[in-house]
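Input: one structure, supplied below.
Rather than the whole complex, this shows some of its chains in their spots.
Think of it as A, B, C and D in the order they're written, each chain with its own count starting at 1.
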């Protein structure tokens, strides 16, 4: 007990908390500052956005950049007039595509990941690497054949084309993510459910997946984001507001001649809102911890 | 349900055999208790019966029908896991009611039955907590509740009371017994508590290293252990063993060792005279005055056990434990006279420990 | 046991692990095969062709000539070097920062949810907006960074941050890290949340300090999430294109011309599909090799069951 | 024409004309097309495509067999798209000869490949020297420079007056659009990089390139009047800097002046003027132009209607007026290929708001297109040239080495494509 208690520790400085908050603030700054600039710009007139020295707080704040999205006629004068009118649709499209991708991904990946985490089978590692391989070929190499494929299926300019392509992109990684989290679900839980007369699907649905929630959320976020900000495939596979996603539309604010900085910034701000709201909703699940108190040993 | 029959069941975990060629039939409505040292394969056996583990070899039959390939959820058995395996995301209420829900029992009935079980287990006021907010014993009771609340063909209980206090354990024991009578199903029970094993079971199966040593009624196990292992395993404090030889002394069949000389039952037969004598502590009497046939010894240590005292006596270098009623007031090195109840002696071969003579169950004087 | 009897179950052997596993993988494999098998095969086939859209009639099969040519292709070799360095810097920074941020987020404190959402922010932003953002930040004439630093008195004059090779490289890497951080943070954070808190209790009682707890409990549990992060971030860093393209276009000179940039340029600008596909396959091979390396290094160690 | 079934063939299947363009002012385009539909009863299915990926997407579509019927074409892409059999020549179609006769020869040349005519003009622009009179006046300079030497001297004067650290800004960040200002400088002094057979002459018979490079190197590194930040500046930031009075000079498209002089967007509004591109000797003047055109797909099912659309957009209307070209100039100041438009009062009135019509007109007349657009390796060469010029600007490459390396690049590329 020699090492014990050298100082009276009644009023210790909570170093841990201090370090925690300092780090949190530093990270928050690092994450937010660049984005803040976009937010600030989105409330500025074009002239102010490029002024020197920069105005960190818009000196002539304006909502004009956003209002355009609501009443498209006001945006006629802008470079991306059509893009402005397409922005609300593209947000909707993005949301649909990204959500569907996330769901489809989770479903497919859950099956596969389960097999890797629970079953011993020949070739499991090879299969895992093979999945990865499909994801490793750069998109640029497959975009044209992919385009042709989608054309053959008659899926151009539909949600389905995007959902399918993003699913294939995200799937290998989703499988990897999930297999890992599934492994940390105590086997006994599953067994208990079986004894409680659940079939495999029931077991998955009522016990296994809820316990693996952090992993599912992480995987869903991954798939969602993959779909949310993918640009190249969206560009090639869509052409009208029926399926164009927000990255494609946002790109329309820049042309060879001009870039409508402030409007693009506003579109960018709008684009990050839905995922962030979703993140806020699901963050509790992500950090809930898995199986506390469930098994002894 | 159902008679559960294990035929030549072997289970290996990558080379290590946990259960070895096990043959056992558990009758319909029987209450069978599995006991054995830690790691002897009790849980593994239960898990195989339950369908959670597939036997490496052998077959399991329920009511004569092979179930080896039947998944756990189709076997209609209920189980308390040694490690509880509570659903961490569900409340106690949901944990207990889960199986009922899966069986499509109406909601109201579930609620009622869960409440009932919770009352029995004295966890009524914890129903809305999650497992992580419970104490160890509370968790164990939830695990127990989950198993007993439902109707099943067989109930497998793996040390379901190990983390409960004595009081509660007695209550729970009674509840389990009552359930057994009420539902009239097969129960297979694992415990390390001998009182539990002795009082609850129709039969006890004693396992060791994956092999069943004896499977018989509690009395038989206690009174006529099949071998030295069973004899030593059942009974606490355990039986005393003295190594010696069998000889005929003056026409009387006698056990002889450096410490003890003791008449034994004349029917005991053996080819090899090297034997081991066993005697339970409670079958030894100690007296401060010399008694005919008693051996002289010295008190080595005495430990109070509440109602009794466990006295260790040294006789010529052998240590023998005797359990005598409180009070016992002799200190270290006091002289005592040790008497063995001749009707309750056990003899085993020195070579493999097989019982030579399972004395008839006779009354102690 | 009534129910059991009613089933009249015969001895029917259920699927073995092997069959079950393949059955479970079937949906994913079908979707992937249906959608990318053809494009992948096609792209490999194209990589064996002389195939420039500007000369469609000159298209022909040339075997591995495209690949052979790479060995002496100065642009390719230099891009490979740049890429390797870029991967190293970005990966290192991302993993370290993500790990710290994930550890911070795994603690309870006020504003955790907010910080978590912020951590996702770079991910949610469309690429072009992101590009625009960095451009306006690093801009030599009107940039926010210049503005900030000069207002803070750190610099006197506006700097052109991206005109020197090193500057361009570092700032691009920094922007890239900002962009790829969220993925790593999420994966690591979710990984952290699977670690039973009682293990920390046990380790603390066993006198492990914070660092040792990290090394002895956290890290072993994080090996697999880390593996995923390493693989994906390596892949991403190797393919990093958007940010670099917007910030430097690969310049000055070849300072930030990564292999991915070269690839995109070759395919889309020069419309040389043959060579471009060959580049792509080289990238694939390299990332695969590295990934297999990671797997060999970490997979087994982190492969334990709870 | 629902785009969902665009997969069924090159046309839209319902008789409408499928029309694609990069996404410049898509809303205005749509308005203009609506007008066409009301007058001609031909339905147009218009899809704007992000300009940065316009070429790629069109290529993908044509490769997949789902291209448009009529579309925008960059002069840079023309050769490839003809070789790729995406486009068909317009020779012999009604009104084409008339149009080609009415436009500047440079534009006509740019739309012609292997002797065949493939486009009707969308818009064109020529490069000029753009300068800020406000700054020049402050430095006591009254006339824009005619020679490069003069330019350097004037810039130095501004610099020395402490008005600007670097008076000249050039968009010299790598990108995959062409660097018009390099070509403008070379052409401006009467030089060229290639002869008519697309052989490199920059390191042999024609020394202009080398001299221009030498001037660039000197201005960037000795007199330090060219902003070193140029290496990280794309055209748009240069525009922003001009609008913010941060440069006195730049070389770029005439078109930009309209924006520079727009008070809603620019602090330098009213002060920006254009001049001829300064040359080595200050006497000879020329410049480079680009041409963007409307093309007709080879596999179109609705050729007649598509060509009618083309004519509406790039040719003359019933009143023998280039309606759309005029529309674009009046609306957005896009440069026009029709010589006659230069004297249209409506046009000059509008032009006066941001430029001297005379200079503007003069630039159009002396502009010529790049003569290597038809070779398959042009893009690669252009890209390589950017890097070489960056080397020159940052003093890492000597002018002679630079031209040698350019010639070398050409040889390599030619071999590669042989």
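The working rule: contacts are C-beta pairs under 8 Å (C-beta built on N, C-alpha and C of every residue); 3 or more make two chains touch, one makes a residue touch a chain.
None of these values were measured; they are calculated from a predicted model.
Just one of each chain type is placed here, yet the complete complex contains A x1, B x2, C x1, D x1.
Just so we're on the same page, only the chains that are shown with their structure count from here on.
Relative to chain B, the most remote chain by averaged C-alpha coordinates is D. The distance from the centre of chain A to the centre of chain D, with each centre set as the mean of the Cα atoms, comes to 39 Å. Our note on geometry: chain A versus chain B, Cα centroid distance of 57 Å, whole angstroms.
The distance from the centre of chain C to the centre of chain D, with each centre set as the mean of the Cα atoms, comes to 38 Å.
Multi-chain contact residues of chain D (touching two or more other chains): 53, 56, 63, 240, 244, 246. For chain C, the set of residues touching two or more other chains reads 141-142, 158, 268.
Chain D contributes residues 3-8, 22-28, 30, 47-53, 56-57, 60-61, 63-66, 177, 235-236, 239-240, 243-244, 246, 255-256, 259, 264-267 to its touches with chain A in the complex. By the touch criterion stated above, chain C contacts chain A in their complex at residues 17-18, 20-22, 24-25, 27-29, 31-32, 35-40, 42-43, 46-47, 100-101, 104-107, 109, 111-130, 132-134, 136-137, 141-142, 144, 147-148, 150-151, 158, 178, 181-183, 186-187, 189-191, 193-194, 196-198, 221, 224-225, 227-228, 231-232, 235, 239, 242, 260, 263-264, 267-268, 273, 276-277, 280-281, 283-284, 287-288, 291-292, 295, 299, 303, 305-306. Listing the residues of chain A that touch chain B in their complex gives 186, 188-189, 191-199, 202-203, 206-207, 210-211, 213, 290-297.
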